[in-house]
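The other protein chains are all here in position, but one chain of the complex has been omitted.
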Amino acid sequence: MKQETINEVLKFRDDRNWKQFHNPKDLAISISLEAAELLEVFQWSAADLTCEHKMDKIKEELADVVNYCILMADACGLDLDTIVHEKVKRNNEKYPVAKAYGNKEKYTELKDK
Amino acid sequence: MKQETINEVLKFRDDRNWKQFHNPKDLAISISLEAAELLEVFQWSAADLTCEHKMDKIKEELADVVNYCILMADACGLDLDTIVHEKVKRNNEKYPVAKAYGNKEKYTELKDK
Amino acid sequence: MKQETINEVLKFRDDRNWKQFHNPKDLAISISLEAAELLEVFQWSAADLTCEHKMDKIKEELADVVNYCILMADACGLDLDTIVHEKVKRNNEKYPVAKAYGNKEKYTELKDK
Partner (left out) sequence: MKQETINEVLKFRDDRNWKQFHNPKDLAISISLEAAELLEVFQWSAADLTCEHKMDKIKEELADVVNYCILMADACGLDLDTIVHEKVKRNNEKYPVAKAYGNKEKYTELKDK
């Protein structure tokens, strides 16, 4: 995330003295709750529902998920760009292009191909 | 997110021709699934469990959540920093410092204070 | 649930002296985690994927969700059949047949019809 976005989120938290509530377990719960609010946009919807259909709600809920990810990263002393970079590196090994191209199976199923 | 992080995530997807699977509904499902994997770190754990205790797993699962958020943003033509900034602005109105200081109640409960 | 099913689940818990871990918050977390395991069966799948396709996994994960619901009910002194019955009664008022027939909208949207 851009540093100014992170600063904005942390300032909002600290202006209200909310850091006291932000233990990692409750932050993890919060990420799950916001993820469910985002998923609710698509409950009963066709698989090919476009974002345009519910754009405002998607923006709102996706922002809430990321907001809590920023708070979680801060609580654990992590940098989101760094951990995502490291994960993509590991995924490159788990899902070699040769086996994974056009194939959505999990790496445990890819192994035997 | 930093542009290079976003590029890395999108390149991983495109190298494997996986964009065809990434409709918004399935991406929203994926964010929820990864959020649950992160929450599982804290199942049965004490409320004050520190991140250090399970740092590797937290890094991994938090990265997975953010990874799918990047993919969702791309699918919907959104910029994560922009939507988080807009949400913090709206939250500043919903949770005025005067009412929200040290108080974790939702804005619907704050309104009457 | 049939009383013998409930007894089986509670006996399993008590044989292992696990009731000490079963505070309502962690049970609620567990229900969410198992719900995610069930949802994972359908990640990336077509909307019309039948149960037959992954029946064993569906049985397993759906059973896990219900298992924790039984434990949650026991922790809160509730009877699952009773609370479901009461909820259906309330839903009958929220979603009158005349307005809801063939219509999947939430009651807040139905109100204006």
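Read from first to last, the chains carry the letters A, B and C; within each, the first residue is number 1.
Methods note: a contact is a pair of C-beta atoms (placed from the backbone, for glycine too) under 8 Å apart; a residue touches a chain by one contact, two chains touch by 3 or more.
Note that this is a predicted model, so its numbers are computed, not measured.
Engineer: Using the whole complex, pick out the displayed chains that touch the missing one.
Structural biologist: A, B, C
Engineer: Which residue numbers on chain B touch the omitted chain?
Structural biologist: Here the touching residues of chain B are 29, 32, 44, 46-47, 104.
Engineer: For chain A, which residues touch the unseen chain?
Structural biologist: Here the touching residues of chain A are 21, 26, 29-30, 32-33, 35-37, 39-40, 42-44.
Engineer: Applying the definition given at the start, please give the residues of chain C touching the unseen chain.
Structural biologist: Missing-chain contacts on chain C: residues 1-2, 4-5, 8-9, 12, 15-18, 20-21, 23-26, 28-29, 31-32, 35-36, 38-39, 41-42, 45, 47-51, 55, 58-60, 62-67, 69-70, 72-73, 75-78, 80-81, 83-88, 91-92, 95, 97, 100-104.
Just so we're on the same page, only the chains that are shown with their structure count from here on.
Engineer: Between chain B and chain C, two touching copies, which fits better, same or different residues at the interface, with half of the numbers shared as the threshold?
Structural biologist: same
Engineer: When the centre of a chain is set as the mean of its C-alpha atoms, what distance in Å lies between chain B and chain C?
Structural biologist: 25
Engineer: Roughly how many whole angstrom separate the Cα centroids of chain A and chain B?
Structural biologist: 3
Engineer: If I count partner chains per residue in chain A, which residues reach a count of at least 2?
Structural biologist: Residues 29, 32, 47, 104.
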